[in-house]
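Moving on to chain A:
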Amino acid sequence: MRKLHIVSAVSTLGLMAGLAHAGGHMASDMTLVSWGGAYQQSQINAYTDPYVAMNSGVTVTWDESSAEAVAKLRAMNEAGNITWDVVDVVAADALRLCDEGLAMEIDANDQLAAAPDGTSAEDDFGDLLVGDCFIPQIVYSTTFGYRTDMVPAGAEAPNDICDVFDLETYPGMRALEKRPINNVEWALLCDGVAKADVYDVLATEEGQEQALAKLDTIKDSVIWWSAGADTPQLLADGEIFMGSTYNGRLFAAIEEQGQPIGMMWDAQVFDLDGWIIPEGLSDERKARALDFVYFATDTQRLADQAKYISYGPARLSSAPLVGQHASLGIDMAPHMPTDPNNAANTFLYNYEFWADYRDDIDAKFQAWLAQ
Partner candidate 1 sequence: MLAADGTPLKTSLARALRRQKIRALALIAPLLLFVVITFIIPIATMLFRSVENQIVSNTMPEATLALQNWDESSDQTPEEPLFQALYFDLFKAAEAKEHTKLGTRLNYEQTGTSSLFRTTGRKLDDVGEEWQDPIEDIAPALKDGETWFALMSGRGDNTLLEARRSLWNDMVPDAFNGDVGLTLSDEVAGMLPLTAAAYSDWAIFEALEEGRDIAKRDPWEAVYVGLGLDLRNADTVAAIDSYSGPHAQDLKLLTAQLDQLPDLMFRDAFADLDEDWLDPEVWQTIKIYSPDYTSGYFLNAVDMEIGSDGAQMRPDNQQIYIKLFVRTLWMSLVITASCIVLGYPVAWLLANLPLRSANVLMILVLLPFWTSLLVRTSAWKVLLQQQGVINEILVWLGFVDDANRLILMNNATGTVIAMTHILLPFMILPLYSVMKTIPPTYLRAAKSLGATNWTAFWRVYFPQSVPGIGAGSILVFILAIGYYITPEIVGGTSGVFISNRIAYHISSSLNWGLAAALGSILLAVVLLLYWLYDRIVGIDNVKLGG
Partner candidate 2 sequence: MLDAALDQSFVTFDRVQKSYDGENLVVKDLNLSMPKGEFLTMLGPSGSGKTTCLMMLAGFETATHGEILLDGKPINNIPPHKRGIGMVFQNYALFPHMTVAENLSFPLEVRKMDKATREAKVKRALDMVQMGAFGGRRPAQLSGGQQQRIALARALVFEPELVLMDEPLGALDKQLREHMQFEITRLAHDLGITTVYVTHDQTEALTMSDRVAVFEDGRIQQLAPPDTLYEEPENSFVAQFIGENNTLEGVVTQIKGPDLCEVKLDGGEVIDAKPVNVANVGDRTRVSIRPERVEMNKDRLQEGAHTLRAEVLEFIYMGDTFRSRLRVAGNDNFVVKTRNAPDQLRLTPGTQVDIGWLPQDCRALDA
């Protein structure tokens, strides 16, 4: 905000018409922030390589800091020196950045490409446009993988979220993320709470205690992870029977590494990942960032990313264009969390609820963990 003002003051005399992104002056350097690994590689392949090919002279620098993006952007803002141009964050972080005035607001129809058939960007993204600053890119899900060779003899492969809590049928260790989000929803769901009531129940003290009490029944059999790579590794090492993680990680472990792991899609929790543009960029950098985002979130580019990683494109219009994996040559559609066969029972991350309850429930969750 403060920076914007300085920029504006400089250009007050000439430019009255607000943003200058249509103008010819665009910065030639761009720093993109992402998560590293296979995900970032898919973005390089689908977005930046073609973008640089089209715009010779543009250089792209990557920073693998998305996990700490909010904290770092806040620190940059306090120091008055924003070094990032476009940042890949999960939707919840985008909302927080927007709340804190650290990300600029985006008008989807004005600043993003329409679908090839003319559908406006707003309609094409639909409900996934959560928050005013967030440009959705992919839909991913947090779901369970299990060791196919460790399924007890005589038992079916787990296919119900409540199998996670069923230590009798499925003994063995589980891996769950070391935070309340998703875990408490699953716990309530398996403790007799109807899916529609989950967040109403969770908003009450009793509901929170109920969820933790349910989790308590498997606490001794849980390894708590904090990095997405932990669960696939624990599965590969045979340390756990089943564990939650991002579906793309499980896809890589199963299809690319050939691990004996099965997917359990039941009650998978959809979440979104996308871009934000930090508030306080110079006009040239902002113009470049908007130009890149316009290109990188159009229908074809989003569909292209699905060639490299099994996350669903955020546009409706991209879904039919999803083809085969670039190197494995398998159809990607069945591996998308959004595929109808996988999406029989799903949750969407409740951003509004968690923005309010995150600190409160997390404090209780951590206290419970420490007991």
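The rule is short, and it goes like this: a residue touches a chain if its C-beta (ideal position, glycine included) is under 8 Å from a C-beta of that chain, and two chains touch if they have at least 3 such contacts; residues count from 1.
The set was built so that all candidates are chains of the complex that A comes from, given by their letters.
The structure displayed is predicted, hence computed values, not measured ones.
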> So which of these touches chain A in the complex, 1 or 2?
Replying inline: 1
> In the complex of these two chains, what residues of chain A are touching candidate 1?
Replying inline: 1-2, 4-5, 8-9, 11-12, 16, 67-68, 70-71, 74, 96, 98-101, 173, 178, 209, 212, 223-224, 226, 237-239, 352, 355-360, 362-364, 366-370
